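Apart from one protein chain that is not included, each protein chain of the complex appears where it belongs.
And then chain A:
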Amino acid sequence: MAFDDAYGALTDHDDDARWAYGTGFTDPLAGVPAGFPEGVDRAGLAAYCLMLGDDALIMSHRLQQWVTRAPELEDEMALANIGLDLLGQARLLLARAGEAEGAGRDEDDLAYRRDPHEFRNVRLAERADADFAHLIARLLVLTTWRLALFDRLAGSRDPMLAAIAAKGVKELTYHRDYAARWTVRLGDGTALSHERMTAAVAEVLPPAAELFQPHQIELSLAAAGVAVDPATLRAEFDTVLAEVLTTATIDVAPGFSATAVGSPAATPGSPAATAGSPAAAAGSPETAASGRDGEHTEALGGILAEMQGLARAVPGGAW
């Protein structure tokens, strides 16, 4: 490479190989038919895309907060990579939500101009991580659930949602694998790491009940072949978690097993388990309010203040 080409190389615009880790701007949804399938409730579809998009956007934000703080360089790369994938999923889903809504809002309007009560993510996504074990436990739970969900969503009657999910499956397979490997390393590592990983799993599993609690919108869109009823993901989730936790030599509290996530018997006296139990919610989804209804923890306000501050401070700004 000649020295005199130092600047010349910069004006060569046709080389996508400059991206080391595959974040090129080619349209991942090229060729997917535009428009909406017959008989699909567009307002419902918009709300559903917001739910799945917000899950990814908020979890990505938590991963972004780990940048420069990971335990090793390889994990610095991996966490940023997962954060980027989820951000990509969020962008596609928010854009689809905007289209379905038909009010002219784009991905940035939806990310930057909504207040906490308008966000529809599950509360587990917004939870702060006390340490690396907590991050891994949350990542394991969220990615195992989301992979099971996207796997089924790839057959959605909405071709756009199906395409987004099919792309996401490849990404989430890696995310789940990363989280599972670390769960095993930490669980079956030193005495200290075993203790921390066990504590993290025990803390993250009860609130995970929310993930399987169907919202009315999910149920009606699932009936129309567009969405997935999250209650149907339990069996796969339980199987995967049991396998990972067993390999990791993690035995969650007595009377608690991965196969009984969130059931009241599993965590006696836990308000989260009682309120969020899928069994309790299955008959009447509207009884237990959740992140899907816009009810969040204080953590979400903090995340949005950080994320939206600059965008809101410069009205009419071009970025």
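To be clear about the criterion, a contact is a pair of C-beta atoms (placed from the backbone, for glycine too) under 8 Å apart; a residue touches a chain by one contact, two chains touch by 3 or more; residues count from 1.
Throughout what follows, contacts and distances are computed from a predicted model.
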Worksheet, complete the sentence: UniProt lists the protein of the undisplayed chain, choosing from "ABC transport system permease protein", "Tryptophan synthase alpha chain", "Phenylacetate-CoA oxygenase subunit PaaA" or "FMN-binding domain protein", as "Phenylacetate-CoA oxygenase subunit PaaA"
Discussion item. One chain is left out of this view; which of A:S193, A:S220 or A:T297 touches it in the full complex?
Written reply: A:S193
Worksheet entry | Which residue of A:L29, A:L84, A:A199 or A:A224 touches the chain not shown here | A:L84
Discussion item. So one chain is hidden, and I want to know which residue out of A:F119, A:F132 or A:Y178 touches that hidden chain in the complete assembly.
Written reply: A:F132
Discussion item. For chain A, which positions touch the chain that isn't shown here?
Written reply: 1, 3, 5-7, 9-10, 15, 17-21, 23, 61, 64-65, 67-77, 80-81, 83-84, 87-88, 90-91, 94, 107-108, 111-112, 131-132, 184-186, 188-190, 192-193, 196, 306-307, 309-311, 314, 316-319
